[in-house]
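For reference, the structure I am asking about is given below.
With one protein chain withheld, the remaining protein chains of the complex are depicted in position.
Take a look at chain A:
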Amino acid sequence: MKTGDLIEAIAADAGAEPKRPAPALMLALGGSAVAAGALFFAALGPRPDIAAALGTMRFPFKFVVTLAFGLAAVALALRLARPGAAIGPAAGFLFGAAALLAVAVGFELATIPSNAWEPRLVGRNATLCLASIPLLSAPPLTLILAALGRGAPDRPAALGAAAGLLAGAVGATFYAAHCVDDSPLFVAVWYTLAVGLVTIAGAAIGSRVLKW
């Protein structure tokens, strides 16, 4: 087919709705909250002392961290879904979220006695954390990857990693409401490890399914 003929056919299809990644991603996030929420209430549920915990500093801070990483992942994904887009400012969000957690860790180390470091870091249920976050993140990861199929990434694996980070942040946000380990030391180690696993899974799946 001559290129000019192909252009005729493409131009005639101008009326087809352009598939934009951003609205699809927002819809997928809504679906992710519903799916992960349903799984959360069915399998875990909020911790019994959640009302009292909300009055503390450490418990609500877990949500600040997970939401900050989620926000950074949305910014990264929307950048990486576009061909040729620089990720510049989005990388700043990610750095900001990591810095937030690092400051909290520093604060924790400075304010509690050093013999309390290890018990807080080990926490009460690291295994549950490592298992629950990836499980709660699985339905969000599916929905988010499906939405980002509208993208045209230069690096499908990188977009997949952003999808994994976002799904992990959704899973971690719900898990945080169940988890009784509130120390930033615990969050920095176990939450990061669990979300990191989801991020790696996202990169691996994305490198296949996000090719275009």
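We take it that a contact is a pair of C-beta atoms (placed from the backbone, for glycine too) under 8 Å apart; a residue touches a chain by one contact, two chains touch by 3 or more; residues count from 1.
Just so it is clear, contacts and distances are computed from a predicted model.
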| item | value |
| --- | --- |
| From "MBOAT family protein", "ABC transporter permease", "Ferrous iron transport protein A" or "Sigma-70 family RNA polymerase sigma factor", the hidden chain's UniProt protein name | "Sigma-70 family RNA polymerase sigma factor" |
| Full-complex contact with the absent chain, from A:M1, A:A42 or A:A110 | A:M1 |
| Footprint left on chain A by the chain that the document does not show | 1-16, 18-21, 81-85, 150-152, 154, 211-212 |
